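I have a structure here, written as structure tokens, and I will follow up with some questions on it.
For this depiction, one protein chain was excluded, whereas all remaining protein chains were kept in their positions.
Read from first to last, the chains carry the letters A and B; within each, the first residue is number 1.
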């Protein structure tokens, strides 16, 4: 079910402001792709354009092509709602629905898709998703409690469970660990490793070690100058990026000599 | 820097003067606050003192009824019926418009729409009354006939014939609806706009349509705000005077029929219509009915604000 994504000549705008310019890349199926780069270079923007969350912001639009398994994401008869259903997303800050229990949070997506869900099916989805997100053992006794009562790391795993409960084909993660402590972070990194066998994963991170640890391929974004649009500097296998990158700018950024 | 170099004596000699100024000013400010509390208490006390005689005066005072309950009963019934009509009509529209401003309208349209709704709030009630009595009643008269013909078997629309000029409780309720629309809209709009983007995006990222996003992320978050907006609207509808006084054709006979030729006045409009009968006992009676209205609206507003406050405290904790 995992799919590859082909991006070609993508320009992303906020109103008249060109935020990201001329990106082309191929994101492989069943692999983890990391986006790195300095703040404001458009990583989140790029990520959000992969499941059409970008256009939720008033005035935001894109030019160029994004193909998912040969199907254009921005084609005239493509339904953004359907896109988001099959390309899930995890946000920087954990955002479980505040008025729902843990159980209902996991089911939120499934409830949208099929009107009637038998109790057994629902229980099954909840257990499977939470187990997959490495959270089941911690919460199985308090599924009826509100999701916001969990710790930050648990909440983030709950959001991952919620995203994978609808069985998406691609999972996008925007700095999923930036609000978490090292232990929760490593739990989520482990989770990414496991999920890789079923999903295509794209992750934005500011943590070089994390990119090196979890990803197979890495894209480095940068700004030419302040106020200029961000662009993709280099896209390569992670091993190569961190040992012997093609571009000097990549090496400068990764080794911390950036400025 | 000079302050640290000053000998302590100098500082001490400065203090009393500024302290006295501070104390006087603080006293004034506090006094103003207390004045408000006193005024509110005074409202209760004066209405009580002046209205007390109206509660058990001699029978003739309560013409055409014979005691206080008999007098105020039909008024209460009309007040509630008119308020219910107003809420039934206003709430869906208010919430729809609030959603339109916060989530549906293109940004260029949202601001002027919000402004237009605020303008609606600025129109004086006497102008609404004038317009309701002279124009809206005529426009709605066929609706009265239609309701009577189709739903006349319900006690609200029959069995008496429909009003020939539209000056019924129904029309009054519609005018009230237009008048309370702005406040419900304003409060709902505010809570809708405060829904954290994070939750909205969480819903959208799961593949929710816009309406589903609103149901999943916006409504649960905004529920208590909406409830208190509706309560405040209810308070307004119960207390509105002139619009009802100018639209409604009045009879003292209690009836459930809201589209008939005439209905009892509401509590508030009854006061405005009868203030001229200034015999002292009649005056006390009107003040007593005002006391009842005050108590009811006070309780409703108290409750509405309490809900809002509770919600704010909850969010402060989270």
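Basically, contacts are C-beta pairs under 8 Å (C-beta built on N, C-alpha and C of every residue); 3 or more make two chains touch, one makes a residue touch a chain.
Here is the rule we use: contacts and distances are computed from a predicted model.
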Protein name as given in UniProt for the chain not displayed, "TldD protein", "Anti-sigma regulatory factor (Ser/Thr protein kinase)", "Phosphate transport system permease protein PstA" or "Cytochrome P450": "Phosphate transport system permease protein PstA"
Sole residue of B:57, B:75, B:206 or B:238 that reaches the chain not shown, by the stated touch rule: B:238
Residue among B:117, B:137, B:205 or B:226 that touches the chain left out of view: B:117
Subunit B residues that touch the omitted chain in the full complex: 3, 14, 18-19, 21-22, 24-26, 28-37, 39-40, 42-43, 46-47, 49-51, 92-93, 95-97, 99-100, 104-105, 113, 116-117, 119-120, 122-131, 133-136, 139, 178, 181, 209-212, 214, 232, 235-236, 238-242, 245-246, 268, 271-272, 275, 278, 280, 283, 286-287, 290, 293-294, 297-298, 300-302, 304-305, 309
Subunit A residues that touch the omitted chain in the full complex: 1, 68-69, 71, 73, 75, 77-79, 81-83, 85-86, 112, 115, 167, 169
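As a convention for this text, only the chains that are shown with their structure count from here on.
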Whole-Å separation of chain centres (CA-atom averages), subunit A against subunit B: 47
Subunit A partner contacts - residues on subunit B that touch it in the complex: 106-107, 196, 198-209, 212, 216-217, 220-221, 318
Interfacial residue positions of subunit A with respect to subunit B in the complex: 51, 53, 56, 58-59, 81-86, 88-89, 91, 93, 95-100, 108-109, 112-113, 148, 159, 162-163, 166
